[in-house]
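Only one protein chain is missing; all other protein chains are in place.
Note that the chains take the letters A, B and C in the order they are written out, and that residue 1 is the start of every chain.
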Amino acid sequence: MQTTASGNRPWTFYVLAAVFILFVIFLYGPMTVIYILSFQGPNGGLTFPMNGVSTQWFHELVEPGRSGDIAGSFQRSMLLAFVAAVLTVAICVAAGLGFRRRFPGAAIIFYLVIASLVMPGIFVGLGISLGFQLLGLQTDWLISGLGAQLTWTLPFGLLVMFAVIGRFNRSYEEAARDLGATAWQRTREVTLPILLPGIIGVALFGFTLSYDEFARTVLTAGSENTLPLEIWAMTTNVTSPALFAVGTVTTIISFVVIGTALGSIALIQRRRGRNVTSH
Amino acid sequence: MQTTASGNRPWTFYVLAAVFILFVIFLYGPMTVIYILSFQGPNGGLTFPMNGVSTQWFHELVEPGRSGDIAGSFQRSMLLAFVAAVLTVAICVAAGLGFRRRFPGAAIIFYLVIASLVMPGIFVGLGISLGFQLLGLQTDWLISGLGAQLTWTLPFGLLVMFAVIGRFNRSYEEAARDLGATAWQRTREVTLPILLPGIIGVALFGFTLSYDEFARTVLTAGSENTLPLEIWAMTTNVTSPALFAVGTVTTIISFVVIGTALGSIALIQRRRGRNVTSH
Amino acid sequence: MSAPTGNGSIEVVSVTKTYHAGAMPAVDRLDLRIDHGSYCCLLGPSGCGKTTILRMIAGHEVPTEGDILIGGRNMTNLQPVERGTAMMFQSYALFPHRSVLDNVAFALKMRGASKADRHAKARELLQKVHLEAFANRLPAQLSGGQQQRVALARALITNPRVLLLDEPLSALDEYLRLQMRGELRRVQRELGITFIHVTHTQLEAIAVADTVVVMAQGKIEQAASARDIFLNPRNAYVTRFIGGQNVLSGAVERIAGGSAIAVTGTGARIEVPLNGAQVAVGEQIFGSLRRDRVAVRRRDPALSPKDMINAFAGEVHAIENQGSYVKMTIDVGDGEEFVANVLDEDYFVDPIDIGAPVLASWPVREVRLLEDRRPAQRTDAMAAAA
Partner (left out) sequence: MSAPTGNGSIEVVSVTKTYHAGAMPAVDRLDLRIDHGSYCCLLGPSGCGKTTILRMIAGHEVPTEGDILIGGRNMTNLQPVERGTAMMFQSYALFPHRSVLDNVAFALKMRGASKADRHAKARELLQKVHLEAFANRLPAQLSGGQQQRVALARALITNPRVLLLDEPLSALDEYLRLQMRGELRRVQRELGITFIHVTHTQLEAIAVADTVVVMAQGKIEQAASARDIFLNPRNAYVTRFIGGQNVLSGAVERIAGGSAIAVTGTGARIEVPLNGAQVAVGEQIFGSLRRDRVAVRRRDPALSPKDMINAFAGEVHAIENQGSYVKMTIDVGDGEEFVANVLDEDYFVDPIDIGAPVLASWPVREVRLLEDRRPAQRTDAMAAAA
């Protein structure tokens, strides 16, 4: 099956490869510029040429006050992303398991949740901040900000979870029940471990989408900035390569997060063998 | 299979239902406020009470100059979303079909593309604008803006396409070949029609993600704004309910787009019967 | 740990199961008794309700009406674990994230047994199914046949008095299927507990079961020993489904010497021994005839079979070599499949090919009257005359 009669690659293959290489250059070329410039020397500016090499701009990030509140906003964004990921996993897993049994109104709730994916992000933020205002509440990154982000992470998480649970064979649960497991034992000992790769995927989605969120958060974060907001503020205020140092650090963090998540999924899948998820 | 021995719903079901109703209220409550306030009377303000009912703020949107360049930015965003959707579909379908055959370096390119999903959006925009600056080019919404959005829509589209093509049975193509179809006939008469629901899904992703994009676009759009950027500007400048009228209109457009796409997928799937996609 | 293996007799008392209000019931006022220690097969096409019955006995479904008794006790509303039954699922449902040993020990873990205890017992069962060497593997690392044996060990660890098997052989390839069905029978004999085995394959049911229950549309068509089901199917449905016999039918012309002489749709005459049954002249009656009791010989195409009795004229429609016999399907002109299984050494003396005119005949004593009757009908000829 691996090879077919036509041994040569068609010309379309090379066009395609070229498009992808262009894409990678377009995306990673500029990013590479940022990574390089983040090691700009102490007296260097925002563009080439490099004026020596140093890690000074990284040091500046952790010193409060020098380049805005990078350390604080990073902590807030990490905490927010973590809380959003945990809530997304908890709610999506519970919803995925609970909504397998149909009930009146399930379809309406489902469509309302999915529809929130296509609501313009800026307006979701505007609406929530307006709602808080009407109720006389103060917007805060961990309250209204978290809520606004959940309107974005939950629908994605649900889509993934429904896909994962659609392939879950209910006879695993029935077998556990037949062998004397209580509802809680079934969930803990059988269902959740089998769904684990999908759950990690949902957590990854929740974390990444929250960590990177801008449009929904900007009007709902209140007085303290999350990292993307802080960076946005820096792009207009800060004129030192510290801005690029932030880029390098957040990219590394993103890669570590996605690498860990995908790596553990791959590990679990390999351990269980290929053919298990399909039935 | 539809019912199990335990006839009553567990208490967890009700907790879950409550969480979802809260979610829907949290998201749609404020949005509803926006929709209602967009019909504010001619002398009404940005909050309740309603001072009469009118469609005046909708009329204002199409009159240039009154509330910023809403009409122009809307046209730009629609065109941009359309172009992004077409390019995303073209590249993702070609890649999905072309990359079924392994080649050296495929995995690296694949991971580079997917990794761009987790690159912080603000920095992608910053990097691209920096790159244009270094090359002495002008940023423009339909060039650098489109490129920045493609770094976001392409990875999503690819993920969907690989999932769709993973379930595509190659024997359809072999049967077509056996019946005398050329490579082009196979693609046009067999492969693309069978993949159509997935392709519509990719187009939907491309359109929606582009139409709503903010973080990547803000630094790469150049002198003319896309709709989300224009709205963002309005939230700080405009103090009339015209802002809310924009929200109502864009929400309606989003719902029409997603409704059309999901509806046509459902229609195709129903026509072909359930069991077809699975083998 | 090992609870005594109580009485594993099963009584299904007037059970109905309807999934949706207003829909056809999946199981319809069904009564069934299965003796303790017997091997019972529920046999029928998909959708006939056989799996629903199994699941109601297991406690994974609750009857809409009626009762399930196990060992004489009403268990209709009890949880599976309280019933002393164990179920083996169609695709085995082995937990993919647990080792073979932990899969087998699962039920004991749920009952709070210590790790040492449950592993010791699980190893003992793995030894019985000759898989002790695979204790630390994951299910995905086993072949289909090995997975089936792990599922068997896992189900048996609680010493159930009834083992419920849902299509236990359908996930195996043909070769293993033949091998494992003998093994299932052996295990049942050794343990002496009740096995209830759901299948849609006639040969599988007849091969393993003491009692075969043939079902159609939520009802039992016949429940009898495997031998009886094969030799004396009750009606045309069972005869056709079991497949080793032909169905003959005709309108009774006269009754003579304890036999009915009936005229078939093609005008041939058949003799059906009545064994005391009452039939009326004109009534449509049905008979069964073993395929391996039919003799086939070449026929002069000019010969009219009208005045022959217990013989059909026809053409060979299909020939299938089955190794030790040849299956000849003969088109006798009335739409019902008519098959003769001819011993290979007889057939290959003078092989008859597809399309050849033949005469199929049989001894009268091989025909058995079925229960189906259809009242006398005006024939076309009568209608035309009227």
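One rule holds in what follows: a contact is a pair of C-beta atoms (placed from the backbone, for glycine too) under 8 Å apart; a residue touches a chain by one contact, two chains touch by 3 or more.
Since we're looking at a predicted model, the values are computed, not measured.
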Of C:195, C:230 or C:362, which one is in contact with the hidden chain? C:230
Write down which of B:92, B:124, B:160 or B:194 is the residue touching the left-out chain. B:194
Which residue among C:24, C:133 or C:203 touches the omitted chain? C:203
Hey, which of B:163, B:179 or B:266 is the one touching the hidden chain? B:179
For chain C, the residues touching the chain missing from this view: 45-46, 173-175, 178, 181-183, 185-186, 189, 200-203, 206-208, 226-227, 230, 242-244, 290-292, 317-324, 327, 329, 341, 344, 348, 354
Determine and list the chain B residues touching the chain excluded from the picture. 169, 171-172, 174-182, 185, 189-190, 193-194, 196, 268, 271-277, 279
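Throughout what follows, only the chains that are shown with their structure count from here on.
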From chain A, the most remote chain by mean C-alpha position: C
Return the distance between the CA-based centres of chain B and chain C, expressed in whole Å. 55
Whole-Å distance, C-alpha centre of chain A to that of chain B, is 17
Would you give the residues of chain A that are in contact with at least 2 other chains, written as numbers and ranges? none
Going through chain C residue by residue, note those that touch at least 2 other chains and give them in order. 59-60, 79-80
